[in-house]
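Of the protein chains in this complex, all but one are displayed in their positions.
In order of appearance the chains are A and B, and numbering begins at 1 in each one.
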Amino acid sequence: MLDFLNTLDRRWVFLAMGLAVAIPILLGIGATEQPTAQTQRMFDYIEALPAGSRVLMALDYDPSSEAELTPMAYSFTRHCCLKRHKLYFLTLWPSGPPMLDKTISKVVLGEFDSSGRPMKYGEDYLNLGYFPGEFGAVNPICSNLRQSKSQDSKGISLDALPMMNGVNGGKDMQLIVNVSGGYPGAKEWVQYGSTPHNIPMGAGCTGVQATQLFPYHPDQLVGLVAAIRGAAEYEAILAKAYPQYNELRWRDGTRRMGAQQWAHRLMIGLILLGNAIHIASRRGRGRR
Amino acid sequence: MKRETLIWTMLLAFGAVFLLLRAVATERGVGRQYVVAREIAGLFDETAGKIVEVDPKTITVDDSRYHRMQRATQYVEALHGDTSAVFSLSRTIGIWLAALLTLCIFSYMYRDNVCYKLAEALIVGVSAGYAMVVAFWDVLIAKFLVRLTPNVARYAFVPDTPTGNDTEWLYLVPLILGVLVFARWLPKGKWLARWPLAFVVGTTAGLKLISFLDADFISQIRSTILPLVVFATDQGGARVFDWKQSLENIVLVAGVLTSLTYFYFSVEHTGVVGRISRLGVWVLMITFGASFALTVMSRITLLTMRLEFLFQDWLGIVGG
Partner (left out) sequence: MQKTVPVVIAGSVGALMALAFFSPPLLWMREKAEEWFTILAAIAMLLGGTNLCVHHLRRISDREAGWGFSAVTLLTFVITVGVGVLKVGVVPESARNLDRAWSGGYLQEGGAFWWMFQYVYSPMMSTMFALLAFYVASAAFRAFRAKNFEAALLLVTAIIVLIGQTPDRDFLPEQLSFIRFETLTELCKKTFVTAGQRAIMIGIALGVAATSLRILLGLDRSYLGGDE
């Protein structure tokens, strides 16, 4: 048995992982989350901002991290729309504009376009598009936005948009909300944007990046929503405060936690089994 | 026929039959995409000297303005239940292509094969092409040409370039530096390519020097200066010793100091320093363990979304 496990073809492990994720998806198994302090702080900060506050929504991710970050991008946008904050969307990633378009069309246009007071382009939200330059783009965005771009993503002059009146850049915003998939992302926004310009900032990030951002919380980041679990937590808090978002169709993060749970169980089992085999093999070699 | 080939042939045949039945026999089909038309229309206003937007629904065929009207129709994804949606062949082909490419890449899990290599070659070409197009439109045109030759940019590329803009001659500097980048191909002029590189390196060094010291050094030290004995106020207004927060602060401060001791190599790690450094290693191991767990979570989520795409967006066997 020991020899069999020691020489097990890794493709069986691949198959086990595939099934651990596929079966919960096919059976529609989800999992709700209890919020942590970091996620709660993020929610509370956005909730406490006066209606109509200016929020810079920097969605810095691409399809490779879409799975984790799109649910939280939707939740942040949804929350800000519910509070009628003014949203300034932009991205530092070249493949980020489709992520902006998706968030705007799904949440802003899909959920708030036909409500009692729809969100109007240029007055309640606008899409500034992609800002090239990686870390070098952050400071100009915060200090002098028009120096980087004089038009939005549709080619409309910024001076023609009502919500750009009196706004020179990020330093005139009440909050930066950054959804970060890596570099450039939350770290660059903290280093070149929020810390030198004293702009409050909250971040959502992937699991890979989460530990790098823990030191910034709570002094330099008002809140931190980490990985798909953080997204599920934010959805749970939002659903509690706004019960119309309790259904599973609004909660992609919650839906993905079901498969996550089973895959985690598999991972723990594999780690324990691998170590058990290692210990048993060592003992067997010791006896010989 | 070898057993492996037989098993794969049977699996592929079963898959093909399943797809055919699902595509033909179910209402939802397989990977069908629907779009709605979004139309904008305009009429040239001679007084204003520009095209003014009009609602195309208000101008009928009988109207004299109908034939002067200019139109543009964009097709966007239809929302679920939209009755004006029409079937989109190009997007349906796109979904099928995306699904087949996804399966080609997943096939690498079994064995390296032609399908995977083909998908790999495709992604190298498409991602390099994508980066070039973004660099062209968002940097060379939007940031460079618009500044250096605003009239040319307005006429040929970006019609909404503001009309009052003058040529910014300072942008000849990046033009010259940019040309020098290609000097690396010259047999005797390769050294000229160092100048733009030096500019980039110098800019990066200067910016990072201050930003890292501000955000990652001074701010982090400030955040680590925490009270080791914390008092809280209870419901009666009396001050009580908050042992939980005190312990957390002590562990945090001690953790930072011991970990920094580990990274301090100017003193030999023996005796007291060695023991403190060992504690630092343990703190770092806990950090890496948590980091590993969060990374695992991240990777699994990526797989979850791909399988959701296959089951929901393509096959339609999950979700509404």
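As a working rule, a residue touches a chain if its C-beta (ideal position, glycine included) is under 8 Å from a C-beta of that chain, and two chains touch if they have at least 3 such contacts.
Model, not experiment: these values are computed from the prediction.
Chemist: So one chain is hidden, and I want to know which residue out of B:A23, B:V139 or B:V273 touches that hidden chain in the complete assembly.
Modeler: B:V139
Chemist: Which candidate, B:V17, B:L79 or B:A121, sits in contact with the chain we can't see?
Modeler: Only one listed residue reaches the unshown chain, and that is B:A121.
Chemist: Determine which one of B:T102, B:T149, B:N165 or B:Q312 touches the chain that has been left out.
Modeler: Only one of B:T102, B:T149, B:N165 or B:Q312 touches the chain omitted from view, namely B:T102.
Chemist: Need a quick check: the contact residues on subunit A for the chain that isn't drawn.
Modeler: That gives, for subunit A, the contact residues 8, 10, 13-14, 16-18, 21, 31-34, 36-37, 62-67, 95, 97-98, 101, 129, 132-134, 136-137, 139-140, 143-144, 147-148, 153-156, 196, 211-212, 214-215, 217, 227, 229, 257, 260-261, 263-268, 270-275, 278.
Chemist: Contacts of subunit B with the missing chain: which residues?
Modeler: Residues touching the hidden chain, for subunit B, are 35, 40-42, 50-54, 70-77, 90-91, 94-95, 97-99, 101-102, 105-106, 108-109, 117-133, 135-137, 139-140, 143-144, 157, 159-160, 170-171, 173-174, 177-178, 181-182, 184, 190-191, 194-210, 212-213, 216-217, 220-221, 223-224, 248, 251-256, 259-260, 262-263, 280-297, 299-300, 302-303, 305-306, 309.
Going forward, only the chains that are shown with their structure count from here on.
Chemist: Distance from the CA centroid of subunit A to that of subunit B, rounded to the nearest Å?
Modeler: Centre-to-centre distance between subunit A and subunit B: 12 Å.
Chemist: Enumerate the contact residues on subunit B facing subunit A in the complex.
Modeler: It comes out as residues 76-77, 79, 109-110, 130-131, 134-135, 138-139, 142-143, 158-160, 162, 203, 207-208, 211-212, 214-216, 219-220, 222-223, 287, 290-291, 294-298, 300-308, 311, 317-318, 320.
Chemist: What residues on subunit A touch subunit B, complex-wise?
Modeler: Spelled out, the residues of subunit A in touch with subunit B are 11, 14, 17-18, 21-22, 25-26, 28, 64-68, 94-95, 105, 110, 129-130, 132, 135-136, 139, 149-151, 155-157, 190-192, 195-196, 206-208, 210-211, 215, 219-220, 226-229, 249, 256, 259-260, 263-264, 267.
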